[in-house]
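Shown here: the complex without one of its protein chains, the others still in place.
Showing chain A:
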Amino acid sequence: MATFGTLSDRLTETFKNLRTKGKLSASDVDGTVREIRRALLDADVSLDVVKTFTATVRERALGDEVNRALNPAQQVVQIVNEELVAILGGQQRRLQFAKTPPTVIMLAGLQGAGKTTLAGKLAKWLKKDGHTPMLVAADLQRPNAVNQLQVVGEQAGVTVFAPEPGNGVGDPVRVAKDAIAQAQRAQHDVVVIDTAGRLGVDAEMMKQAADIRKATNPDEVLFVIDAMIGQDAVTTAKAFQEGVDFTGVVLSKLDGDARGGAALSVASVTGRPIIFASTGETLDNFEPFHPDRMASRILDLGDILTLIEQAQQAFDEEEALKVAEKIASEQFTLEDFLAQMQQLRGAGSIKKMLGMLPGAGGMKQQLENFDEREIVRTEAIIQSMTPAERKNTKLLNGSRRLRIAKGSGMTVTDVNQLVQRFEQAAKMMKTVARGGVPQIPGMGPIPGGGGYGGGKRQAAKNKKKSGGGSRSGNPAKRAAENAALASGQVPGAASNAPAGSGFGIGGGAGAKGAPSEEEMAALQKLLGR
């Protein structure tokens, strides 16, 4: 929601002051916890859950769990995430099937939560798994709910047991009971009972649900809840737990943009696991629930968590030093460049990775313009070179370039551009590694803005260079910081300039105000792993 800004924005603001400190102070933690509290409330997590949750986070953050790999801000986020995942159930739970069929699954929930649609989805999913499900129309309340279930059943290709016409006629308890007998006769191994929507405060209807449960002794009672629900989630969930005692939760309408804080509330208050998520209108939009994904959705932290994870993986000092040495002694070759690029590609789509960064929202437009195939093309060019050429670009004369261009299916101009850019980058990196501030001809921060406007090829190559430069990012940055310290500069500023602009990372974000050092550091860690 644009109204309040995302948590990542606000946390970044809060974290600005924390950067240089090694350990969190009480006031740092309080500030962060306050932001998290508000973010959780914005995500519709219930107040009581928020209170206990923030108390736990605060306690842990002030405890002695200091992780050297992370800065203080990241530590808090990590604690928050761990706690969130723990509440959401940690592990996925699977549906429990009865030892002797039929397995009985009963659905319950508020009006409009999506029970009938879910019944169809569940049936289709079960059928795909080799079961022979039967749907039972026990919602005799809502006008034409029975018809709807019949249509849904037909779409899913499963049998629907609907002895009563509905619209207020018939006894749902009796229908449910008869359904079990019918399933045994007709050899259905799973029975899914669709019940009427009911409010938690409606004692009479809750009793009816309890009666259906008693009459059918279901193996699973699934509580279907709308991902968009607000603070009322807890009251309703409690009412249903007391009324019918559900065994699992299904989160519906997750394809909207609600953060789904209700999931956290319900899981936390009732202790029941969330088993499925329903994510669209067609019968196939249905999947097992992933607690970890939900955790990052609630906090809207992009996949900053993924970055943290990667930062945590021990940084390979030795490898980095080797690269740094190479750069310093002018031995950084196209071969290293290629290896790094391949590694980067192995890590997943660059576009996606950039998108993971909090604050990347503003870069989205530019990300759209960034053509990933550029990387493939560059790879092709380098792979068309002989090992000797890769080690020494000076070898590349006109005929060699033509051969390479033909071999990679590109033009000589493309090859020239690549070589030129590589040489430029290598030179810059060398300067940085030796502790200087690079002289980049004709640019402030790299021509990111201009590059994107002028042609995506250039932009892409700038991006791509980040792969080349980044591995050396940390040692280089370190060197630059040392140099800056020596000359009395502010370390942050100095390290930001070469690391960011020099390697083209700043190019994208630079157009929209420089990225915070937080993001820079995160990106570097990501690229430099």
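Keep this in mind: a contact is a pair of C-beta atoms (placed from the backbone, for glycine too) under 8 Å apart; a residue touches a chain by one contact, two chains touch by 3 or more; residues count from 1.
In this section, contacts and distances are computed from a predicted model.
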item	value
Complex member absent from the view - protein name from UniProt, among "3-oxoacyl-(Acyl-carrier-protein) synthase", "Signal recognition particle receptor FtsY", "ABC transporter permease subunit" or "Cytochrome bc1 complex cytochrome c subunit"	"Signal recognition particle receptor FtsY"
Which residue of A:L62, A:A86, A:M228 or A:V412 touches the chain not shown here	A:M228
Given A:T32, A:T54 or A:T236, the one touching the chain that is not displayed	A:T236
Options A:Q155, A:Q184 or A:T393, residue touching the unrepresented chain	A:Q155
Touching residue (missing chain; options A:A262, A:L334, A:A405 or A:A426)	A:A262
Missing-partner contacts on chain A, residue numbers	1, 3-4, 38, 41-44, 46-47, 110-114, 116, 141-145, 147-152, 155, 167, 199-203, 226, 228-233, 235-236, 239, 253, 255-259, 261-262, 281
